[in-house]
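For reference, the structure is listed below as structure tokens.
The other protein chains are all here in position, but one chain of the complex has been omitted.
Chain nomenclature is as follows: A, B and C, assigned in order of appearance, with residue numbering initiated at 1 for each chain independently.
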Amino acid sequence: MIILIQCADQVGLVASVSKVMADAGLNIISMREYVTVDENRFYLRLEIAGAPSQTTGLEQRLRAVLPQNSSILMNNAQQKKIAVLVTKEYHCLGDILLRNYFNTLGASVECVIGNHDTLRPLTEKFDIPFHQVDHTNKSREAFEKELLNVLNKHTFDYIVLAKFMRILSPQFVAAYPRQIINIHHSFLPAFIGANPYRQAHERGVKLIGATAHFVTDTLDEGPIIAQQIIPVNHAHSVKDMVVLGKEVEEAVLAKALQLVLQDRVIVDNNKTVVFEN
Amino acid sequence: MIILIQCADQVGLVASVSKVMADAGLNIISMREYVTVDENRFYLRLEIAGAPSQTTGLEQRLRAVLPQNSSILMNNAQQKKIAVLVTKEYHCLGDILLRNYFNTLGASVECVIGNHDTLRPLTEKFDIPFHQVDHTNKSREAFEKELLNVLNKHTFDYIVLAKFMRILSPQFVAAYPRQIINIHHSFLPAFIGANPYRQAHERGVKLIGATAHFVTDTLDEGPIIAQQIIPVNHAHSVKDMVVLGKEVEEAVLAKALQLVLQDRVIVDNNKTVVFEN
Amino acid sequence: MIILIQCADQVGLVASVSKVMADAGLNIISMREYVTVDENRFYLRLEIAGAPSQTTGLEQRLRAVLPQNSSILMNNAQQKKIAVLVTKEYHCLGDILLRNYFNTLGASVECVIGNHDTLRPLTEKFDIPFHQVDHTNKSREAFEKELLNVLNKHTFDYIVLAKFMRILSPQFVAAYPRQIINIHHSFLPAFIGANPYRQAHERGVKLIGATAHFVTDTLDEGPIIAQQIIPVNHAHSVKDMVVLGKEVEEAVLAKALQLVLQDRVIVDNNKTVVFEN
Partner (left out) sequence: MIILIQCADQVGLVASVSKVMADAGLNIISMREYVTVDENRFYLRLEIAGAPSQTTGLEQRLRAVLPQNSSILMNNAQQKKIAVLVTKEYHCLGDILLRNYFNTLGASVECVIGNHDTLRPLTEKFDIPFHQVDHTNKSREAFEKELLNVLNKHTFDYIVLAKFMRILSPQFVAAYPRQIINIHHSFLPAFIGANPYRQAHERGVKLIGATAHFVTDTLDEGPIIAQQIIPVNHAHSVKDMVVLGKEVEEAVLAKALQLVLQDRVIVDNNKTVVFEN
């Protein structure tokens, strides 16, 4: 079982938490703790082993020793579920569908929703339901209402924007706090907005990158989960950069999903605490 | 001998240039050519071997076969010279002085100029002249005038801003076109301006970087020569990022100097063509 | 059109070759030349643009100016074809099938052959013929004879061993010189042979890697095309390393295929000359 805790810091928190585990006869396989001295915040990731019966009432026993307003996320081994939103580009979705098909994603893909129909054939090859929600000739409100209708037919823990090229309204985002993961085609905060590869080419940069982040209500903002870069040079055209960029996007989204699905990411305000291996 | 050529593209340029070499009995050790189809520009780097007598009049013979307004830079093995401007941080200067002392820099350091006196002892250990040009209680004009006076006492091919924390005026920069190399403590164009590491920390990025570039008259703009990044995480404080950042700054400036001093960089407008190995 | 040339070096080769192009009115879009001073070898990659009629007889005209025994490979834009050999692991095949389906592979997959039947369902989803050639209860000769029978039903330029876990005999390899590309689950030459991740874990290395190479008749030898690494630490079990290793294997095989299929790789003895962007 994985337990993620965040709360105000105080002396003795690790002792209290690990005493709760020891009293329950639970073994701590791995523990990662991080404290911000300036903001006085305490973050903890615990991986514990023991019989299911030993974890009964564990949250209450933890709350009893933690400060008020502590956030506790307890995750048993139960498979997580995701919904994937796409537009036309296949590379991120293809990678997710392959991992899902061979049970290496760490989650099950419940459905794929596209504002275009382009990726239906690929999705249906893998027997995953594909829904088109066309955005043309619609207000954003109407479009998002339809989107919500389709989403509400499924259960899921996260919405993955796998190159979904529509901007979601703050209202939509607010309905899924810290549940929407986006892959942004740029090394944020450089080249925010449209055509980052054209911008990168014009600036003559020697590296391009991609950023996976949780979506908040500000465009291309939101807590960053993972970033990666790839070297480029003068000989890379905008088109070459787009091609290379897709490789980074796919890699960085895959990494971010793995981190989130393994409960290695704690979100606090606009930042993440990521307990990597 | 290294020859760098840039000009408008036309059919047969490589043939014409290499015929000039063959006619002179010069052997082409390495040739790198790059053509931009959109802008119709031709860039060439030639490394040739032969007796000095064979290169007499070579530039004229090249001009005879090249379009008008071609830029030809011919560089025999003669040692290049640099002047280094610093403020208080030692890491880039230290690296340059060590390489200079052991003859692995590919240039000789003619002098070091600091707006503070902090790095005089280090510089003088290596028997390099150090000049302080204090900026306090002076207009920028007065400061730069003094700077020019000191610089004019030395001959050099490039001015290296090795963590020189004063902004140079467009007038000063114009006096040394494509001759001033700066190391910027950020992965441009992210975090332009002051306190990039604080900005990076607040944004919660997972990579920080540094950029070496030629200085033009716009702050933190100018043709990029080299960029590099280093991974960071939530546990890195601003201070940690500054420390890590120095490692990247030193590495990327060293790389950029090597590229420039080996005549591997052609500048065209606001971009570079870098012919790496 | 791409032209790859390798031959003994002599003065004036670039001039002669580029004069042939200029005489034919062909424009040199990009030229990469490399000369080994010690071994006196000349390697050239040319990308030229012009009408098909201008390239008639081009090879003979090139041979007329090049040394005897020159190797000339001329490649028009015609789509390349590959056959893929697999065992049970899906990650490299999945990536290849996806790129093939969306026409971004730079080749067409003609068939997939497995010594197990595990990857038939995945392959057939993409309407690619899958053949099982079972190796059990067979001599290597008998197995490879069957393999050849199946391969002979298809035409292809390269055989890609996408995690094919059988060792091919020198006789088999000799039938496809410089045509067989393998992905080796290690940063060669470290950890040659079986269980490289177990070896890596026991040695406590901090990086693991993968190598794509042409297959010659010595196990895990053959000219290296591309290599890549990924950082690991004490907390990675052998199983974790296997998982991470698959990511690198997929990435490095994809890169190697791209380099080979874009005619950027010249093989000379046991080494490659790779003209990257």
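In this section, a residue touches a chain if its C-beta (ideal position, glycine included) is under 8 Å from a C-beta of that chain, and two chains touch if they have at least 3 such contacts.
Just so you know, these numbers come straight off a predicted model, no measurement behind them.
S.K.: Which residue among B:V37, B:L98, B:A142 or B:A174 touches the omitted chain?
M.R.: Touches the omitted chain: B:L98.
S.K.: Looking at the full complex, which residue from A:A8, A:I28, A:V150 or A:V238 touches the chain that isn't shown here?
M.R.: Here the residue in touch with the unshown chain is A:I28.
S.K.: When the complex is taken as a whole, what residues of subunit B touch the one chain not shown?
M.R.: 30, 90-91, 94-95, 98, 101-102, 104, 122, 125-126, 233, 235-236, 240, 243, 247, 251, 254, 277
S.K.: To test your reading of the contact rule: which positions on subunit A touch the chain that is missing from view?
M.R.: Given the touch definition above, subunit A has residues 11-16, 18-19, 21-22, 25-35, 37 touching the missing chain.
S.K.: Footprint of the hidden chain on subunit C, which residues?
M.R.: For subunit C, the residues touching the absent chain are 34, 187-191, 203-207, 209, 223-229, 233-235, 270-274, 276.
In the analysis below, only the chains that are shown with their structure count from here on.
S.K.: Taking each chain's centre as the mean of its CA atoms, how far is subunit A from subunit C in angstrom?
M.R.: It comes to 35 Å between the two C-alpha centres.
S.K.: Hunt down the residues of subunit A that sit against at least two other chains at once, touch-wise.
M.R.: Within subunit A, the residues that touch at least two other chains are 233, 235.
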